[in-house]
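The structure appears below as structure tokens.
Heads up, one of the protein chains got dropped from this complex, but the rest are sitting where they should.
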Amino acid sequence: MFVSDNVSRVCPEVMAAIEAANVGDAPSYGGDAASLELDRAFSSYFEKPVAAFPVGTGSAANAIALSLATTRFGAIYCHQSAHIETTECGGVESWSGGTKLVLLPGDQGGLSAETLRSALARLPRGGAQSATPAVVSITQGTEVGTVYSREQIAAISAVAHEHGMKVHMDGARFSNALVGLGCSAADTTWRAGVDILSYGATKNGGMSADAVVIFEPALKEQAGFLRRRNGQLYSKMRYLSVQLLALLRNNVAERNARNANAMAKRLAHALSQIPGARVLHPVEINEIFIVLPEAARQRLAEAGYTPRLRTALGDPHFRFVTAWDTSGEAVDRFVAAAAGEKQTVRAS
Amino acid sequence: MFVSDNVSRVCPEVMAAIEAANVGDAPSYGGDAASLELDRAFSSYFEKPVAAFPVGTGSAANAIALSLATTRFGAIYCHQSAHIETTECGGVESWSGGTKLVLLPGDQGGLSAETLRSALARLPRGGAQSATPAVVSITQGTEVGTVYSREQIAAISAVAHEHGMKVHMDGARFSNALVGLGCSAADTTWRAGVDILSYGATKNGGMSADAVVIFEPALKEQAGFLRRRNGQLYSKMRYLSVQLLALLRNNVAERNARNANAMAKRLAHALSQIPGARVLHPVEINEIFIVLPEAARQRLAEAGYTPRLRTALGDPHFRFVTAWDTSGEAVDRFVAAAAGEKQTVRAS
Amino acid sequence: MFVSDNVSRVCPEVMAAIEAANVGDAPSYGGDAASLELDRAFSSYFEKPVAAFPVGTGSAANAIALSLATTRFGAIYCHQSAHIETTECGGVESWSGGTKLVLLPGDQGGLSAETLRSALARLPRGGAQSATPAVVSITQGTEVGTVYSREQIAAISAVAHEHGMKVHMDGARFSNALVGLGCSAADTTWRAGVDILSYGATKNGGMSADAVVIFEPALKEQAGFLRRRNGQLYSKMRYLSVQLLALLRNNVAERNARNANAMAKRLAHALSQIPGARVLHPVEINEIFIVLPEAARQRLAEAGYTPRLRTALGDPHFRFVTAWDTSGEAVDRFVAAAAGEKQTVRAS
Partner (left out) sequence: MFVSDNVSRVCPEVMAAIEAANVGDAPSYGGDAASLELDRAFSSYFEKPVAAFPVGTGSAANAIALSLATTRFGAIYCHQSAHIETTECGGVESWSGGTKLVLLPGDQGGLSAETLRSALARLPRGGAQSATPAVVSITQGTEVGTVYSREQIAAISAVAHEHGMKVHMDGARFSNALVGLGCSAADTTWRAGVDILSYGATKNGGMSADAVVIFEPALKEQAGFLRRRNGQLYSKMRYLSVQLLALLRNNVAERNARNANAMAKRLAHALSQIPGARVLHPVEINEIFIVLPEAARQRLAEAGYTPRLRTALGDPHFRFVTAWDTSGEAVDRFVAAAAGEKQTVRAS
């Protein structure tokens, strides 16, 4: 509980879609009706013709999306805390055949257009000495739970496109960011210059399905090869595709994300009342990063929670994550445990 | 229908297990109870302590299993029709960091110990000129629907081990082969010298889950890295693990495979009665390869079936595949359509 | 002696050119006069504007040339005895980011257009299942010392180009083949459809320099990256470039090759007189493959020669190679030793 949104179960609409798909034979390897529907469903969702296909994990989505956006000699510019750098064990570099990640600093987990511009200015010109700037990858929401505004994305994209680079969005928590921003899916992606997206569904009520969504048609060319080579061409693809369709239909993805975000705000507000507590970053999606007094940690442990103190960077702190199915009661119980009170700390 | 076992749905036990798993939170990335149970369940099934973990596709299973069994300079000896050569777009070579596949001929889709021995004898000695013999990979059942006997596997393994090589089994249709052989899972794997197995579940009633099963403990070392790097560390792993457990429990895997095999035999027997029909390989699992007269093809097309004529190698022929849920009626209807009769051809 | 043309020293013109280059400063990384001259010198030699650059070994030339000619998902069709398959330890596949070699049989070490055509016909269509046919690589002269005629090359190229493939020539012994054919360098390369060439100089009187010669301009694009990444951008490039220029000037390359070829013919003719001797392939360049009686081997060993019996394929036999500086006397002494006579066997 609160350890990650990955610990949550599958939402009812996704499970119902899987059950409904489990009837009779269906063509394999994407020939089924649900898989064939994906392009249209995502195109409608994003208000633009796109190509989309399912993958099994977010790491696979990122590694394929970024491979599509660069030659094997490209440099991928990203924040130094980006998941592709810290947690994917070289998958992007490896699947792409030899690209390099260029790590940039940035406040609150995000890149700025200015940081990107000055990094590009430092690059030795006109040669093949190092990898060539090829893609900017931004994580929406970021690794510290903040959100890029449309204007920030557009500014980054403008710098990237000026330099002939593509723009990738790691949207592992895309829906959480979207409802935080309150704009359309189109506004925060291709209208702001994004060329290719890793669309996260698993953390947001899905089972084991994310998607690559390609806005820039020129990037589609090698998708078939990359999916095959890297074990991402699912034989019974229908069971992945229906998960994605179920989340896109009737705004289920947004509903799920909205609950998670609201619970994170509630949790952050309540925990921040504990003397000595300090929230480290604006709570803009479903994650909070917070310094808590040692007594609070002990009380949580006694109550059966097992938050892990993060000591690698900055002040030792905790990360708490809420999910599509986090209830207000669960938040309140957790807060009460941390505060050492019997449910008397009330979230707003 | 009959196009592939991949077109079939998920069997009831697997679907029930997924539904049962969909309760509350569970630790992610393999910390859940079902994932933690996998080693024990496979150890019990194989009568030996093994390590096992789920992957999303058979290609991913093969690429990880073979990467574990070789350095990046290794040669992987396999049949020229092996799936890893013909259908995985270089995934094995790529994930392993640069190995080579050495293709060997062999009757009925299978390697012989003698072919392997003479291929190894041709290798230039004592140098780093080419890749070093590292693994033999055999497909059980083979790509033409035949099965290696325990004795054949043991003979191949003996040659491999003599030469310091490991033995990998691509068991995409492992259960079909097992029930064909009528021996234990242990007998046809590690007792016959197999070091590492790609265990197929998806084709046999699963949804999207296969497994890597490691018999030789020394091969486990880099598994964590390979899973991470290659997008195969599932956050909500419980939903894959329960599929595997459901198939291992109560011999569901064998039951599923037994039906598929029986239907294949029934289909082959009946189709072979059609004048001009000729079955190309012994029907030992759930696949049949058969030459049919053009009139039969036309009648099938008129009845709504769309078998694809395979013209690449040898006589133009068809491949038909049965599944865990293929019914005798479905076989009979298909045969009747092919034979141009109204259900009058009866399977044995 | 006769073990390989790699054991020979550097020819006087090459050594003189290196010494002449050793004066004062010169721009590094290819900015020197000799390196800048390469494109023009090779363009003149091949009667067509080409791009050319030096590399340190033939393996490096092959791996860069083939990487330029294919995406990372390409299949490279070559003879099963091709040096890129047997002796380069996966360099081509590795530098290119994941291509596959497709091995074809062929008499006398060579491919035929017909073999290529039928191999391409076997390929599963329209998919990304395996690597896509991208390049045909032929070795001129072949690994058994034979030569492709212009007509044979043109026929192979026609099939390749029909299928959208490029044509690569591994010309480790290009000059030897050229003087054997008696046509122009242009005739046997781009006029016959060759798109990119590994031009061999080291074996033919050079020190440590071969070249990549690009006939098809579209293949140049990634050369800078590939040279950098793979340690083939020489800082003091002048010392490699002058070797190539020295061989191109005044037909030194052809003169060197002509001597080697003549000595091979002389050697083959004389050895074939020994009772029990049998020449296995037409002697069309500077290599001979010959079965010799055991007594001859012993006499050679007693005389201090150390020919290695090749037992891997076919009849146990020897390979003898002559070089730019092989003298008639050396041939005669060798033959006399093999024949057990005191210089009484005379070459024609």
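Letters A, B and C name the chains as they come in the text, with residue numbers starting at 1 for each one.
Note that in this section contacts are C-beta pairs under 8 Å (C-beta built on N, C-alpha and C of every residue); 3 or more make two chains touch, one makes a residue touch a chain.
Bear in mind that the values here come from a model prediction, so they are computed numbers and not experimental data.
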Full-complex contact with the absent chain, from A:27, A:98 or A:340: A:98
Listed residues A:85, A:195 or A:332, member touching the removed chain: A:85
Residue among C:199, C:239 or C:289 touching the omitted chain: C:239
Option touching the unshown chain, where A:68, A:116, A:131 or A:271 are the choices: A:131
For chain C, residues in touch with the removed chain: 1, 3-4, 6-10, 15, 18-19, 22-29, 55-60, 63, 87-91, 94-95, 202-203, 207-208, 225, 228-236, 239-240
Those residues of chain B which, in the complete complex, touch the missing chain: 71-73, 97-98, 127-129, 132, 222, 224-225, 227-229
Touch residues of chain A, complete complex, unshown partner: 73, 85-90, 93-94, 98-101, 103, 121-124, 128-131, 312-313
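The working rule: only the chains that are shown with their structure count from here on.
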Averaged-CA centre spacing for the pair chain B and chain A, given as whole angstrom: 34
Distance between chain centroids, defined by C-alpha means - chain B, chain C (Å): 42
Touching two or more other chains - residues of chain C: 73, 98, 128-129
